[in-house]
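What follows is a set of notes on a single structure, which appears directly below.
Shown here: the complex without one of its protein chains, the others still in place.
To keep things simple, chains are lettered A, B, C, D and E as they appear, and every chain counts its residues starting from 1.
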Amino acid sequence: VAVALSGFNTLVHYISRLPQNDLSDLAISFLKKYGVGVDDIIYGGERMGIYFLENGVSVRGGKVLYDRAYSGMASLTPGMINWEKIFQNAVWFHWSGITPAISASAADATLEALQIAHKMGIPISVDLNYRGNLWKYGKNPSEVMPELVKYSHLIAASPEDAEVFFSIPPNSEYKCNLRKEFPNLKKIASTKRISINASHNKWSGELDIDGIVYSSSEYDIYPIVDRVGAGDSFMAGLIYGCLQFSENPQKIIDFATANAALKHTLPGDVASFQVAEIEAFIQSEGKGKISR
Amino acid sequence: VAVALSGFNTLVHYISRLPQNDLSDLAISFLKKYGVGVDDIIYGGERMGIYFLENGVSVRGGKVLYDRAYSGMASLTPGMINWEKIFQNAVWFHWSGITPAISASAADATLEALQIAHKMGIPISVDLNYRGNLWKYGKNPSEVMPELVKYSHLIAASPEDAEVFFSIPPNSEYKCNLRKEFPNLKKIASTKRISINASHNKWSGELDIDGIVYSSSEYDIYPIVDRVGAGDSFMAGLIYGCLQFSENPQKIIDFATANAALKHTLPGDVASFQVAEIEAFIQSEGKGKISR
Amino acid sequence: VAVALSGFNTLVHYISRLPQNDLSDLAISFLKKYGVGVDDIIYGGERMGIYFLENGVSVRGGKVLYDRAYSGMASLTPGMINWEKIFQNAVWFHWSGITPAISASAADATLEALQIAHKMGIPISVDLNYRGNLWKYGKNPSEVMPELVKYSHLIAASPEDAEVFFSIPPNSEYKCNLRKEFPNLKKIASTKRISINASHNKWSGELDIDGIVYSSSEYDIYPIVDRVGAGDSFMAGLIYGCLQFSENPQKIIDFATANAALKHTLPGDVASFQVAEIEAFIQSEGKGKISR
Amino acid sequence: VAVALSGFNTLVHYISRLPQNDLSDLAISFLKKYGVGVDDIIYGGERMGIYFLENGVSVRGGKVLYDRAYSGMASLTPGMINWEKIFQNAVWFHWSGITPAISASAADATLEALQIAHKMGIPISVDLNYRGNLWKYGKNPSEVMPELVKYSHLIAASPEDAEVFFSIPPNSEYKCNLRKEFPNLKKIASTKRISINASHNKWSGELDIDGIVYSSSEYDIYPIVDRVGAGDSFMAGLIYGCLQFSENPQKIIDFATANAALKHTLPGDVASFQVAEIEAFIQSEGKGKISR
Amino acid sequence: VAVALSGFNTLVHYISRLPQNDLSDLAISFLKKYGVGVDDIIYGGERMGIYFLENGVSVRGGKVLYDRAYSGMASLTPGMINWEKIFQNAVWFHWSGITPAISASAADATLEALQIAHKMGIPISVDLNYRGNLWKYGKNPSEVMPELVKYSHLIAASPEDAEVFFSIPPNSEYKCNLRKEFPNLKKIASTKRISINASHNKWSGELDIDGIVYSSSEYDIYPIVDRVGAGDSFMAGLIYGCLQFSENPQKIIDFATANAALKHTLPGDVASFQVAEIEAFIQSEGKGKISR
Partner (left out) sequence: VAVALSGFNTLVHYISRLPQNDLSDLAISFLKKYGVGVDDIIYGGERMGIYFLENGVSVRGGKVLYDRAYSGMASLTPGMINWEKIFQNAVWFHWSGITPAISASAADATLEALQIAHKMGIPISVDLNYRGNLWKYGKNPSEVMPELVKYSHLIAASPEDAEVFFSIPPNSEYKCNLRKEFPNLKKIASTKRISINASHNKWSGELDIDGIVYSSSEYDIYPIVDRVGAGDSFMAGLIYGCLQFSENPQKIIDFATANAALKHTLPGDVASFQVAEIEAFIQSEGKGKISR
């Protein structure tokens, strides 16, 4: 999310906790390459959380193997990060459902951040990012997440997320029910991925603002180079849209969906496009003509 | 075939004749990596048979250039391999139509193996594997193959194979006619490959047991990474099915076809999937979703 | 164009002007590899024109960044190349609209070549190759190109080209109008590229001879490996056809279109197929079957 | 060690504890490729221990970053592995000082294995493998290792190891003192690496049997491709020598040192040479002539 | 120079003029990766200056082919860059002899920068960087450089540079004569590269401060991965030393020489080491031991 926002010339800082070793240096250098602020990253913990990706292709789906246990983020506890200072000039705070999925103390630290951001009046967004292979520390998502989500104003949540995290039935009413449960949630976004095969997906997005639904066009994406990170690119597009053209909800969802569609065409789990590239892409309707 | 069977935790031995050189060492180490037994491979001959593959893509088809003449297998003669010993604990023997295509003596050695296996009551399967660029030693397939096929119980044969090898007309009656010609042939399998282009094929399988036909669903495979070896993966699935769930012919053909479909997504001419992966794949209907 | 023609066993010479440095040596060695004659290339100028290609994939289109300013070709002037000698045994002369797009003096040298070829009675073809990122030396294409095109007998021109270069309306009458404007233009070819996305195009060709239109079948090409150079392969096919089977216009357009379709399956901006490969490809209807 | 021994046609089994995931499958397949027995590996634990290597070159040294905490081996406890069964037909047991360095319970399990092997009369060897970046669970090597080493008959130990592990002064008497401390230690081996730079080392070995010292010649190795694993290759050579030509101590140390020298010329941390290759290498004195 | 200084946690800005295109975006992203400030880079000019490197190895030397003509820097003129603003908080200004070698106007812009820096009292360093393949715009180095060098306080200059740029005889007196000619030059640094072959150089440095000479130890570097950029790394070490421990000239030259020696072990023309890495390297005397 941070890398994508930085590509839009948005000043963005990534907050994390990393062990002090050469891998962390590499990760930080990677973020700097894309212009992401790294000065608020703190050091600590025994190892860096990593994951292994076996990329899918054609009829064979991909696999992710998480190796995040005992990472610097897993042993993060409240009080380690100076949120007041970090939020001083902040205009937005985004968090992911993966953080509270790693450990109880990371969930507590997330709550701490949210309460401080809330007190300081900063808009908050969250991507629920449900991962069945995480959440192994003894608590269910539904015991932890409601308390966290209630401070958020923008959420990316599918019907399935609503069920897993909040026991809300995954039907057409779920957005309405989410809003009932979490009155701060003005904006509920969701994406629809139709998986024809691992190399061919259809992808579209929806943004519901107080019950009014704005839908993007659907992108027919094949071959997919790497789908990992598309959700993050979608989220970055939403945040950028809310900050830059909040009066134009249709443009927000179009921009976010386009950014996510383009992510599918690049390897790795980040993508950094320029605003003009996204806009040209929307114009092109994804027809992929050559420019020369 | 051996590599795929080994992936299913089936104890399998590969019988071949290789020259004693560093290339053979590499080949054997490759087989061992997949758990294939190599203790019955014998040494001899001047060179290792190889082939060159120019992989096709999109509208351009691939090409295979065989360089198998004068290989260890080509100079194999009856008496070189101790079939009685090899078959002692065997529960299945599979042979390929490529072996008798290489030389007259290799055809003789194949016959020797078949007669011994037959005498010892071992079930036999054969993949006809017609290759127009082989069969250059002066005999036609139809002069050699009937004598060999008559010992087999399971065959993979297309209508075209039936014509080339046995002068049976390639019409809908060919399976019936095959059974008439070769009374041991209880099971006749075939695959249907619709080549839309080199990167996009539709693939399905059929298993005819005593005239009753079991059909798999059709897989729509694109992009194809490498189609070479799909027939072998199909064969391995059939053999595994016959050994493990012979009472369920529909499952046999589903399993074999799925294994072959998955092969298309990996480079190289072997693929080693686990049984659970095949089963999950059948469940997924080839939609290629990511698992995380 | 030269590389493709050489693949067809046509004796072909490439005329250019290159600086005397190691890059030129590499370029010349590349041409020699494909059998293209390089003896008439002259040396001079400060640098070699290059371009950078960001290949498109899926919904993301490619980009070309030209870096051709101040190249040896840009500072080419009339009198530098001994056209009389070069054309002595020539049976065809092909030029590209990119040359006069680079500099005024290169346009003058192109005119010089055309006038000499014309005087010597050599058939001339041109590919207009409009590139919006070139033509930066102060003249519009429409001020320069009519004087050059009038000597040509075969042109590859789309309706859009007709408008940009000759202010001819891009409607169905444009070929007719082109012929009115340039009486030498017996043959007008065009290609139709339907860009579904950067990896999936439909491609067909048309050849209009004195108002009679011959159309190729349409190739459905995916995945595309590299579309750059397809137009040149099309042009080479046209020239070869005009030289070898001019009495069979349908074969000309079929051959040219097939050659261009195949180009999409190879990386780089040249492709060298053999005549027999093109013919087999036309037979196969682009179904991409494996040959073994 | 296991991979190298397997290359010498020694039947060898690798004992470990791995989590049940795709990484473990890869690791096991890697071992099988070299013919190492994997049937006694047990499954369990949260993650696989890994390390990251930044290879050194020229004047810049390499770096290893261990990420072994919380691995399957770290949570190994006594009772998990059925040593009696494993040792049934064993003729040798080799262990590494890295195992007790990972966790207290792994140290306990090592002790369990050693006591059982000792009771069953199996010869035992150990490579101390001191790694400053491990041993982080609260105990010093010198508190743990003496109890383990006392069961061993062959040790690879440098003067520095003797000091770190047993507080024995690192002087010329250290081997004598080791034998006093651990009466079972008949054979004490050591290597001498003179690091001229990261790509150029001189390497020799020494084997002390009851006070009689056998020295190898010194190999001048440059450029080094990858020095990691050379100690393991040395150890494998010692074990093979003890098993095959124990009556010839000079041959043992020559063989072990040669095997380790050759390891430096291959990437990765294992090397599998054949006995004949080692012998030819000793003959060649490392002159690296081409064989053709 | 900027990348190396940034690795030492020095705040550094790179001043250049680049065309507005995708190549520039890549170059800027590359600089950001290393933490170099890019906010003062201005846009303009037709192309980006590039060079092609054929890396040497063993007895074969490398070659550089410059393609810098008509770059953004070549058309830089005085007045384009707001030096007053840039120098506002600057504590050092470094320039290279390559800039005035490209064009007359670039030389003028260099002079402009130097005069402003001089007026603002900023310490100035210069690396003469003589390149025989540049200086093609009609002026000799000796007509241009004296006027520029006279504002500098620290120079990297070999005897050969002194002769080419200032017609000072290349003998042991050249540093003395340089100081006479340019009274501001307090510090004169030089490196000594003994080229045994392209993969094996000996490298040492010298720093002369007001006639007192401080010499580094000599590094014996083989194999060399890439020597391009070593001079820049040397320069960065000098500047860092002058800023951080100017009272310790021996440490300055040791640090600069070590940084340059390490550069030889990395591909590419930049290297970013941390201060602690340089210090550990000096301790290690370049013996390249592995750390684990």
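Observations on the model:
Just so we're on the same page, a contact is a pair of C-beta atoms (placed from the backbone, for glycine too) under 8 Å apart; a residue touches a chain by one contact, two chains touch by 3 or more.
Worth saying up front: this structure is predicted, and the values here are computed from it rather than measured.
With respect to the full assembly, the chain omitted from this view is in touch with B, C, D, E.
Summary of contacts with the chain left out: across E:Lys186, E:His200 or E:Lys251, the touching residue is E:His200.
Considering the full assembly, E:Val228 is the residue among E:Ala69, E:Val228 or E:Ile290 that touches the omitted chain.
Considering the whole complex, the residue from D:Met145, D:Ile188, D:Ile221 or D:Val270 that touches the absent chain is D:Ile221.
The missing chain lies against chain C, touching residues 29-30, 32-35.
Although one chain is not drawn, its touching partners on chain E can still be listed: residues 56-64, 66, 131-133, 195-200, 222-223, 227-228. Residues of chain D in contact with the chain left out of this view: 219-225, 261-262, 264-266, 281, 284, 286-292.
Here is the rule we use: only the chains that are shown with their structure count from here on.
With centres taken as mean Cα positions, chain E sits 64 Å from chain B. Centroid to centroid, with C-alpha atoms defining each point, chain A and chain E lie 43 Å apart.
Under the contact definition stated at the top, the residues of chain D that touch 2 or more other chains are 63. Pairs of chains in mutual contact: A-B, A-C, A-D, A-E, B-C, B-D, C-E, D-E.
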